[in-house]
Every structure is written in structure tokens, then in C-alpha cells.
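Reading through the C-alpha cells given below for one structure.
One protein chain omitted, others in place.
Up next is subunit A:
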Amino acid sequence: MSLSANRYLEDIFLSNGKEKQLSWLRQQINSILSAKSKQKLYITYSLCANHFNADVTFDLVHEQQSFTVNTTLLEAARLYLLQTVLIQEPNFVKAVQQLIQVADKTELEAFLKHLYLLPNAIDYKFAGVEALRTNIATVFNAISQQNPYPGAYFNDAEWNQMYLKAAFMQQDLTKILDVDKRANKDLTRIILDYAHERWAAGRTIDPLFWRPVSKFIDGDVLHDLARLFSSANIKERKAATLVCQSATNESAKKLLKENNEFQEDAISGKLTWQNI
């Protein structure tokens, strides 16, 4: 997190005609920092709702990370407040953690979406992991979709829990970032177990779910890939193609040669996990 991201938000406030509100916010920040007052921070956080609209949205683009997140002016103002205060006074971390504890659903979604942009973002990992336990889809999606936080800070067990739950809740798996980067052997086993369970119950699984198995192919995986190649569902055949295409395993390459229906599309980049 850098001050330049901070200036980026300032530009957004200015281009939305919020000069007065921005100078109010700056004054508040100065008084929070000089008094080192948690209460002042909380008052300002709350009062932001009176100064910035919750119904004006824009796409916040993060410089290095090439991810965008749909944000309201109110959320951006609160993000700006927390970023600025935490950069200048890291001791506010406990106050911010408590703020997240008492967040309602809408606020929590905003925190989770922007977690990556907070200074020392790792300090908020508890909130990020805790959000995996919710059954509220919008909260779960706030941490799991279009969000670089899990890829950067979750351990394998946490990442796998998120990936499996996203599939289980039938959410859009293309929106999870860093799927290839965070693929791991244990996740491959989880994917196989889950697939077998579903098949045994006569149910289908999202073809996108197979993506992380590429680098961990063994006999069991090959067996399931062969099944996918012979599926009547075109998406499953495409998924098997993409898995084998990015695999280094020789047997997987051989399997792809035998089932080359979409191989060229995969090589040319016409077929991807995003457009399956």
C-alpha cells in the first residue's frame, strides 16, 4: 500500500465534485492523528456516510495488481481514511480490527473487497478467513471473487477451503484469482473426492472446478480426465482439454492427443478457462 494509491482516491473524489468533502476528511484525519484518538477515528468513519454517496459507484483499479473492484464513493472515503491513518500511525491496527468486528453486512463486504489495499494487510487475515465461514453469498464472494487477498495471504488449507466452498455454493469460479498459482496437491485430492461424491449421487460438477489439478496429475486424475473427455457435456470435454494442455505429465499429453477435439483452440488461446 502506497501513498500513490491514496492520491488515486483523492483524484476520484475531486472528479466527482467532492472537494469540500475531501477537505473535511483531511481535517478529520489530522485531528485523529494529532489526538491519537480511536473515538475520533470511529466518529469520522461513521460520519463519512453523511458526506459521501453510497449510490455512486466506480471501478477502482489497482496499479500493480491488475484487479478492479466496484466501489462506492462512501466505501472509497472510508478506505482513504483507514489507509491514511494506518500509514501515519500503525498503532491504529487494533482499532481497525475492532471496526471490522462490528461491521454490518454491507460494511463487511466493503472491508473484504478492499482488504488487500490496507497497509500491512496481513493484520486482517482473521477477518478474511472468518468470511469463509459465512453462508451469506455476498459476503463470501466479497473475499473470494476478484480479490487478490486470498492468493496473497491465505495458507493452502484456507485457500482450498475457499475454493471448495465456492464450488459447493455454486458460485462463479472464473472470478477467483490466482487459481493456477495456488493449486496444490492436497487440493487435487479434495477435487477428486468431491467429484466422486457428486458422481456417486448422480449429480454434476462445475467443469471449471478441475482447473487446479493440471500440475498434480497421477493415475486417479487420469482416470477422471478420461471420463471428462467422454462426457456428453461439451464444457467437461473443454475442461479436460485445458487441464491436459497445461499439464507437464506425459500420460496427460498422450490422453490429450487421443482426445484432440479442442486441442488447437487451447493452443491458440481461443479456448480459456474464462470462456469455457
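FYI, a residue touches a chain if its C-beta (ideal position, glycine included) is under 8 Å from a C-beta of that chain, and two chains touch if they have at least 3 such contacts; residues count from 1.
In this section, contacts and distances are computed from a predicted model.
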Choices "Putative ABC transport system permease protein", "Xanthine dehydrogenase family protein molybdopterin-binding subunit", "Hydrolase TatD" or "Chemotaxis protein CheY" - which one is the UniProt name of the chain not shown: "Hydrolase TatD"
Hidden-chain contact residue, picked from the options A:Tyr42, A:Tyr153 or A:Tyr194: A:Tyr42
Residue, one of A:Leu60, A:Leu73 or A:Leu99, that touches the chain absent here: A:Leu99
Missing-chain contacts mapped onto subunit A: 38-39, 42-43, 45-47, 49, 98-99, 101-102, 104, 134-135
